[in-house]
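Yeah, one chain of the complex is gone here, protein chain that is, but the others are all in their spots.
The chains carry the letters A, B and C, assigned in the order they are written, with residues numbered from 1 in each.
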Amino acid sequence: MKNRKRIGILTSGGDCPGLNAVIRAVVSHATLTYDWEVLGISYATQGLLEAKATTLKMHGLDLRGIDPLLSMGGTILGTINKGDTLAHTSEIIAGYQMLELDALIGIGGDGSLSILHNLAHQGNWNFIGVPKTIDNDVALTERSVGFDTAVNTITNALNSLTFTAASHDRVMIVEVMGRKAGHLALQAGIAGGADVILIPEIPYSIEGVCQHLAQLRDRSWRKFAIVVVAEGIEAVKGSADCDGLCQLTTKCGMGQYIADQISHCSAEKIETRVSVLGHIQRGGIPSALDRLVATAFGKTAVDLAAQGKYDQMVAWQNGQVVAVPLQEVMLQSPSPVDANGYLVPIARSLGIYVGNGFQFSQQSKPSCLKND
Amino acid sequence: MKNRKRIGILTSGGDCPGLNAVIRAVVSHATLTYDWEVLGISYATQGLLEAKATTLKMHGLDLRGIDPLLSMGGTILGTINKGDTLAHTSEIIAGYQMLELDALIGIGGDGSLSILHNLAHQGNWNFIGVPKTIDNDVALTERSVGFDTAVNTITNALNSLTFTAASHDRVMIVEVMGRKAGHLALQAGIAGGADVILIPEIPYSIEGVCQHLAQLRDRSWRKFAIVVVAEGIEAVKGSADCDGLCQLTTKCGMGQYIADQISHCSAEKIETRVSVLGHIQRGGIPSALDRLVATAFGKTAVDLAAQGKYDQMVAWQNGQVVAVPLQEVMLQSPSPVDANGYLVPIARSLGIYVGNGFQFSQQSKPSCLKND
Amino acid sequence: MKNRKRIGILTSGGDCPGLNAVIRAVVSHATLTYDWEVLGISYATQGLLEAKATTLKMHGLDLRGIDPLLSMGGTILGTINKGDTLAHTSEIIAGYQMLELDALIGIGGDGSLSILHNLAHQGNWNFIGVPKTIDNDVALTERSVGFDTAVNTITNALNSLTFTAASHDRVMIVEVMGRKAGHLALQAGIAGGADVILIPEIPYSIEGVCQHLAQLRDRSWRKFAIVVVAEGIEAVKGSADCDGLCQLTTKCGMGQYIADQISHCSAEKIETRVSVLGHIQRGGIPSALDRLVATAFGKTAVDLAAQGKYDQMVAWQNGQVVAVPLQEVMLQSPSPVDANGYLVPIARSLGIYVGNGFQFSQQSKPSCLKND
Partner (left out) sequence: MKNRKRIGILTSGGDCPGLNAVIRAVVSHATLTYDWEVLGISYATQGLLEAKATTLKMHGLDLRGIDPLLSMGGTILGTINKGDTLAHTSEIIAGYQMLELDALIGIGGDGSLSILHNLAHQGNWNFIGVPKTIDNDVALTERSVGFDTAVNTITNALNSLTFTAASHDRVMIVEVMGRKAGHLALQAGIAGGADVILIPEIPYSIEGVCQHLAQLRDRSWRKFAIVVVAEGIEAVKGSADCDGLCQLTTKCGMGQYIADQISHCSAEKIETRVSVLGHIQRGGIPSALDRLVATAFGKTAVDLAAQGKYDQMVAWQNGQVVAVPLQEVMLQSPSPVDANGYLVPIARSLGIYVGNGFQFSQQSKPSCLKND
């Protein structure tokens, strides 16, 4: 028996910096402003599946101890990437009732939010979504929690790698996250001084990359270059080895593929190195902006619960936090880079190659993605 | 005699991270896309005042050597805070002609942009403004170059200071920049976990601060606190010492004033320390977002020059770069924190004291500002 | 009644990064290797003074929860700078017995270690000292916990300030900690690219500084300079204002004094700015080396307790951790910069002014020190 309103909070999908800052804001605002009880649910839907009295006690979140959450990466609630939600729909739905929740705040990317949205629909939950993803591909919000930190992490890595590339006159290929959307590669590439940026949304050709690297050498007297590759780009059909290689091992990625291609750009072999940034892109202390976005999202999600406005996602639009219907978000996600938008021309104005519109045939992506 | 279009670029007012990234974008886009000549003008209007053939040669900016500018703080062109523009208006105006400029891009805060706007009007210059200020108080743009880096710098400093404050159970007063606007204090205070944030736009009372610190101790079992003070807040009328102190020395600031007041909150003396962050707020490697904003601004300013759209300022609105009439910007700048906007309630939802609406009489500000 | 060996651990004096890493190593090694109980004592000798059964339970430290201590600044045990040890010697000594300690590990600088050494002598404690101080002036050890992080913090700050100084052609005076010893100013000044470094150990003259700044301008075509001032330097006798100023307010420091002097170096007024780094020098995430030193010290202190070797301090010598008699450490501390050692010539080989051996009369130091 409870005598206060009780809301649950969970994190779902790949972790990123700023999740804990959302949790802190929710606990703080729900407690201080509304005097609600906040229940932290572990491991996304898994926590609902295993809802028990003991769990309940373990994760009661209050003001004590939440201060450090602001600057702490990851999520204290734990998270999972792929749950067995379909196989356990009814138990998960029942968990919401067992925990006697009045509302549930779920922090996730477009995949997780979609699953939670469906569960909420079936289970009649009072659900509010908070967008998080370093890929920044959730629709209808300019920013998702974690993106700004990831862009900074990659930008700093590019700066580091530039020194070593320059010292050795190498072409450094840097593979970054981004399976379906290239926001991360594009923004960090611009901020980090890349010479080439390859993203899933814009076709490229090996000839285009090679020509650009040759021009760069002619134009700027420098022999090194930085090539940023989103992990989700496709191989150019018919190109040698990588597809075969990937099938054999599932260990190589598109960074390695591009490096193999570039090394044969000219008669004189180009010296390349590949750096796969990997999980450090998910880590790190959240940036100030991510903390601000996370805090604003957490606070607004609680206000929506107070107003009884459900099936909504909090969103960042025009420097403000608003609520948008989850249904609409789902229809438009994942949201890709607009090849005709303002960022691609900006990249080109700096002399960056970001693809050339050359046709290349659509083929299935290599199954080399490994950074989830 | 020149045979290409020539644009000038200058930086004016206090420096900040990202200025060089604007310069790089302007040089790159003007050269690569339009094949213009770019002339870097040293020390703001001072460079126009002293325009000579030799100067011309010294600051011809081309693609070679601009790569490092992306991540370099400060401005390679130099800048000045307060020029003698009124005494030398005609010479400065003549400098534009002597340098045979077709257009001038000026990067500055609201003060500098206002001066340049007036000079442009009088001299019939083709002028385009780019907003920069760590105070973020230029109107009609969500972001100015330098703000995001400064927020991160302060946020990191607050995290550092929290550890030492907590170890010693002290109230740490952190004085940050912001004479007329509290954006910096408010956003960094939220992101950095402040307990109290005092900004020029919102009246506060010493009683309010004292009560809040006492509540905090009761509520969260912790004996330390972080108080962020924008340098431009006013002393409460009639309060002891500081005004006198300031007149004597011009060496103390409002951080010290608040510390003096807090130390007498209760019968038991509260241990305080003051940290004046000072010029490190202007320094540092620009954040990824500041580099992106700077690059987008520089590119767009060049496009405006290509289109012959002058008397405009580039601005960040809704995640896009647009042009706004400088005249309108000047009328609405400096742009303060909206006490009824969305950020102040967010701060309060975290239990932060940001002023209480108590009346306090308007008196002249102490002349203690020293961080320009 | 206890059935395992029990050791106490406390932190004393000003906090610094790495204290928590020592605590973690002590808890880990004592628990895993020796199966001892570890008792964390709060607020240095204050915790012994107030030793009670309740305290006992509160600070029992075990393996659970110590992981985050490695990278956490400050001290979870709390600390005090100036305790009333003389007035309460017998109660403090009794606290050791009340807590049924078999040994006590105390982490402190030369002042704290001296007090603890005396208490241990009077109370027959089994005491082992661990040196920590950002000043690095504890004798017989090359490194104390916290020093490396503080040097990095200042070095980074100098890099930041250089950009803003250069943009405005200013002489930036940076006041850093160091009352009795200039290790911090000297090492960070060398690493951070200072032009002038003033430390307590080496006399300087205003003429020397002025001449050097003039030479610098002639030699390197640059008009800005970075002057690092240890807070503990003395004013040159007979120089104007500052002494008076300080007596009036106790608010200014030696950085401001030097700035006032430099501004009158030449007929043309030199533009100066002062940056007092303050408590951020004590904060921050500990560097890798400080974590390594802290861990090695904590582990070795536990081993000394296992061997029954007391009245010792752990020390870093020749890249190894050794034990040295506390008595000898006390006799030789605080350990100043050796003006004839290897670092001062290194600074001079870079063209840095570090004092010139000019005589200046000894006078009492201004009472302006405020960064404890």
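Convention: a contact is a pair of C-beta atoms (placed from the backbone, for glycine too) under 8 Å apart; a residue touches a chain by one contact, two chains touch by 3 or more.
Owing to the predicted nature of the structure, the values given are computational and were not obtained by experimental measurement.
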item: Which displayed chains the hidden chain touches across the whole complex; value: A, C
item: Identified contact with the non-displayed chain, of C:Ile76, C:Ile92 or C:Ala188; value: C:Ala188
item: Chain not shown: contacting residue from A:Asp62, A:Asp84, A:Asp169 or A:Glu207; value: A:Asp169
item: Among A:Pro68, A:Gly111 or A:Gly278, the residue in touch with the chain that has been omitted; value: A:Gly278
item: Chain C, residues in touch with the chain not shown (by the definition above); value: 24-25, 28-29, 32-33, 63-64, 67, 70-71, 142, 148, 151-152, 154-155, 159, 187-188, 190-193, 219-222, 285, 287-289, 291-292, 295-296, 299, 302, 317-321, 342-343, 345-346, 349-351
item: Positions on chain A contacted by the hidden chain, ascending; value: 11, 14-15, 17, 19, 72-75, 78-81, 153, 157, 159-164, 166-169, 172, 245, 248-249, 251-252, 256, 273-280, 282-284
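The definition used in the following text is that only the chains that are shown with their structure count from here on.
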item: Overall pattern in which the protein chains touch one another (line/ring/star/complete/other); value: line
item: Central subunit by CA centre of mass proxy; value: B
item: Separation of mean Cα positions, chain B and chain A [Å, integer]; value: 31
item: Centre distance in Å when chain A and chain C are each reduced to the mean of their C-alpha atoms; value: 42
item: Touching two or more other chains - residue numbers and ranges from chain A; value: none
